[in-house]
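Note that this complex is displayed minus one protein chain, with the remaining chains in position.
What follows is subunit A.
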Amino acid sequence: MKLRTLTLGLLSASTLAFAAHAESITIATVNNGDMVRMQTLTDDFTAKNPDIQLQWVTLEENVLRERVTTDIATKGGQYDVMTIGTYEVPIWAKQNWLLPLDKLGDDYDVKDIIPAIANGLTVDGKLYAAPFYGESSFVMYRKDLMEKAGLTMPDAPTWDFVKQAAEKMTDRANGVNGVCLRGKAGWGENMAFLTAMSNSFGARWFDENWKPQFDQPEWKNTLQFYVDLMKANGPEGASSNGFNENLALFQQGKCGMWIDATVAASFVSDPKNSTVADKVGYALAPDNGLGKRGNWLWAWSLAIPAGTQKADAAQKFVAWATSKGYLELVASKEGWANVPPGTRTSLYANPEYQKAAPFAKMTLDSINAADPTHPTVKPVPYVGVQFVAIPEFQGLGTTVGQLFSAALAGQTSVDDALKQAQDAATATMTEGGYIQ
């Protein structure tokens, strides 16, 4: 009896000591549906790793970016894992701000990560961030309205077809806009869409010598087409619409077509939140027959800042959250339709996923159609489909986004907006030492 008491006592004492040694890691993230779901499923991780505790900091996207940048640049050490995008990874990795992910475990299967996504997160052959969910962009359209217009959406439409369909679907008396596109200024808002769109028109941000190209006819064609299309067939006040605003419009049945992130497919097809859930079709982003489509490539990824004191625990968490096992965990608890998309090839081969997500094939095809190293028709000196992976792009992209948003709102002409964009870009690039 005494021995049993003693053993029990020792056991509980060692448990206490163990708990006292539990390491706590802080994870910074955004409030997107997939991330919120992850926070509810972490019991699985803590059960497997009882010595690691998780602390979450959820922030608005721009605040997160600013906070994480401040912290990482000053080596503040507030975060052990951070959620960042495809834009930051190559820049930060080159600055030695991130740790390479080389201890993800034997069963992690790095090769299963979709190559287009993995390429964007790899620098000098090393993976610096693990994708939590990946996305491209594509056309979501109302099958019923398309049929009413007497048209059939091809799997790979052209911009001319989109324009023709938008004209026929627009029925402003009944609150239906032929097409909804982003107009809200921001490098990650309207410029993500417009840069991707411009690729299909053969435009580029810079030539091989970093000379801005807004004075070239390709940009004029892009912006003029966009402004004309939106003025004739877009919703009122489109210059302040971003992802969420267009999502609300589409879910309420006010858009015939919406070209945006593939991740939106799971929202618009969800009968709990969408009034048009059973009427949505999907097609690749449009092209102009130049060999490039207007779709982007993005992955919200988990990375570990170089300043962390808890790198091993952080890698364990990153490996868990981006593993095949995590996808299965979500599927078992919330169904295959809610699995974070766009990261692993094996997911798209899974018949159960294909059945639950009718947009699966189109998503994978869109992701594979984007090439960050050769984003547009002509050669470019930068990496990135809907962004230019240089530190100056956040500021410059937003400035140009404001000019283009003003052109959409009718406050300036297309020509003026392009001229000002050219001037702003030339000034920034000269200041940054890109143009000698």
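Here is the rule we go by: a contact is a pair of C-beta atoms (placed from the backbone, for glycine too) under 8 Å apart; a residue touches a chain by one contact, two chains touch by 3 or more; residues count from 1.
Criterion: contacts and distances are computed from a predicted model.
Engineer: Could you check which of "Stage V sporulation protein AB", "NADH-quinone oxidoreductase subunit K", "PadR family transcriptional regulator" or "Carbohydrate ABC transporter permease" matches the UniProt name for the chain that's left out?
Structural biologist: "Carbohydrate ABC transporter permease"
Engineer: Could you tell me which of A:A261, A:A313, A:A370 or A:L403 touches the chain that is not displayed?
Structural biologist: Going through A:A261, A:A313, A:A370 or A:L403 one by one, A:A261 is the residue touching the chain not shown.
Engineer: Among A:Y87, A:W159 or A:F243, choose the residue that contacts the chain missing from this document, as touch is defined above.
Structural biologist: From the options A:Y87, A:W159 or A:F243, the contact with the absent chain belongs to A:F243.
Engineer: Suppose we count only contacts with the excluded chain; which residues of subunit A make the list?
Structural biologist: 26, 28, 30-33, 36, 39-40, 55-61, 63, 66-67, 70, 74-79, 188, 243-244, 247-248, 251-252, 261, 263-264, 267, 272-273, 275
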